[in-house]
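I have placed the structure first, in the form of structure tokens, so that the comments after it can refer back to it.
Heads up, one of the protein chains got dropped from this complex, but the rest are sitting where they should.
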Amino acid sequence: MFHRASILSKAVFLFLVLAGALAAKAPYPLAAGYGVILVVAALCGLPWFRIMVLSLYSAVFTVLYIVSLRGGVLTHTVLVFKAITPALAVLTFVVSTPYPKIFSLLSAFLPEILASGLFMTYRTFFILIEMMDNFGAAIRLRGGFSPGSLHKNSANISRGIAMLLVKAVERSSRLYAVMAVRGYNGSMAQTGADGFHRQDVLPIGTGIAVLMLALLWR
Amino acid sequence: MEPIVTVSCLKHTYPDTTEIHICGLDFVVNPGERVVILGGNGSGKTTLLYHVLGLLAPDEGKVTIFGVNPALKYNAVRERIGVLLQSVDEQILSPTVWDDISFSPRNYGYEKEKISTMVEQVMLELGIGHLRDKICHYLSGGEKRKVALAGALVMRPELLILDEPFEGLDSRSRGELVALLNKRNREGMTIVMSTHDLNLVTSFADRAYVLSQGRGVIAAGTPAEIFQQSGALQAANIDPPILTELFLKLRDQGMSIDVPITVDEAVRGLTGLFAGRHDKGSGIPLK
Partner (left out) sequence: MTHMHIPDFVLPVWLWVSGFLLMTAALGISLLLLRSMDRKKKIPLLGAISAAMIVAMSLPEFFFYHINLSVIAGILLGPTLGFVAAFIVNLMLALLGHGGITVIGLNTMLLGLEAVLGHAFFTLLKRVFPVFWRAAIATVLTLFCTTMLLIVIVAASNINPQDFLHADEHAFAVQEGPLSVLKFAGLVLLFGVVGWILEAAITGAVVKFISQVKPDLLGHKLHEERHQAAPRGEHFD
């Protein structure tokens, strides 16, 4: 159901969760909000475990930061949830929305060069991921990875990255030339977003629930 | 004699949930053999080779290379294996040709002089000595393929694995390459090659395996045995060699003639036919 909701409703969901995280003074409501988003994601068939793990990355900086703080455990915990709850909301938004729709929304308010750059980055990224896998395989098969040898491994990874950069520029130029020949003039085929519809109840409802938890549970 | 490679009933699931099953007959490579894997697009040739090289781990089934599981212990046997993958552009890792060919021996810690001898020798064999100091990035497709092959051969591996090695090579370069591979094979190197070009099988393979999408290994045997199994070739979306196709059509027209697998056999068969006799000793016997 999250998939079928409009991008506008999911943007509102994101905004409400961010507002909730900003307003929260205690860890419990945010922990509950985190749980609510996770349950909704699981019920909607989204890869809940994967996005949960990814959301925890934002805790790394937070943990490093709070070990330097003279606060109690609860203060530290609220900071961790302030970081990971919005991260989970962003990931839920991203995994349930096709990228063209996200770019369409962003193109509506980003300057053209940024929108074009973002689009080219996205298109090139997938080409490069596959290419980097192939470079990694070649390095491994040709004896370039030696367990325990940081110097050798770094030198060989550098070769892979250098080749990647050179190829990236070529591929990207070719891709842009093809797009230009086919009529691309810097703007997305579709910009902005469609209006709200019935399926939007779920993301907006989830966002409101997280915000209410933060505001009312003190 | 222990086989070098064994693969039995492989199942692999890609991240996009595409499942590849390579069951049916076992895939076995014995020392000193030249083995060709035949199959159309999507039949699982590259998947099979990636499992043999430990680049993919199977969900089900068993893979061994030199007696070890490559997904876990490839490093233990890597110096004994040379590899040329399909995308040569992504296999070249160094700025100059010399640098790239010497990549493996340098990483394996060989002495400078020894490396120099190894690299010069393989460049000479492949006829690419003139490219020594060239920047790899600006070489032609065929030259890049030769440089990548030199990188695979430089360690004089016991087993050479080639994934569609003749793509982008002109017929003269192909011929030279087949001759070089045959020479290395006579010196004891085992070769496994995937291709969809049946014409190569006759000039190269001791044994061939036919892979079909969704059915795995559906035929195995000598080239002559494989060419008899036209149903298997059809199931694998492979066109038989022009020579075979021609003689099958002649036979369909009512001519009493064996189906040859080499041009020499065809010449002998046709000469015999025109001379009013039939050389029963050559080619695939008429069924």
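Order as written gives the chain letters A and B; numbering starts at 1 within each chain.
By our rule, a contact is a pair of C-beta atoms (placed from the backbone, for glycine too) under 8 Å apart; a residue touches a chain by one contact, two chains touch by 3 or more.
These figures come from a predicted structure and were not determined experimentally.
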| item | value |
| --- | --- |
| Of A:Val40, A:Leu79 or A:Leu213, the one touching the omitted chain in the full complex | A:Leu79 |
| Hidden-chain contact residue, picked from the options A:Ala5, A:Ala21 or A:Ala137 | A:Ala21 |
| Touch list for subunit B against the chain that is not drawn | 95-96, 135-137 |
| Subunit A, residues in touch with the chain not shown (by the definition above) | 14, 18, 21-22, 25-26, 51, 54-55, 57-62, 64-65, 67-75, 78-79, 82-84, 86-88, 90-91, 94, 102, 106, 111, 113-114, 116-125, 127-129, 132, 154-155, 157-159, 161-166, 168-169, 171-173, 175-177, 180, 185-186, 218 |
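Following the convention adopted for this analysis, only the chains that are shown with their structure count from here on.
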| item | value |
| --- | --- |
| Intercentroid distance (Cα basis), subunit B paired with subunit A, Å | 43 |
| Residues of subunit A that touch subunit B when the two form their complex | 131, 134-135, 137-147, 152, 156, 159-160, 163, 166-167 |
| Sites on subunit B touched by subunit A in the complex | 53, 55, 74-75, 78-79, 81, 83, 85, 87, 89-94, 103-104, 107-108, 137, 151 |
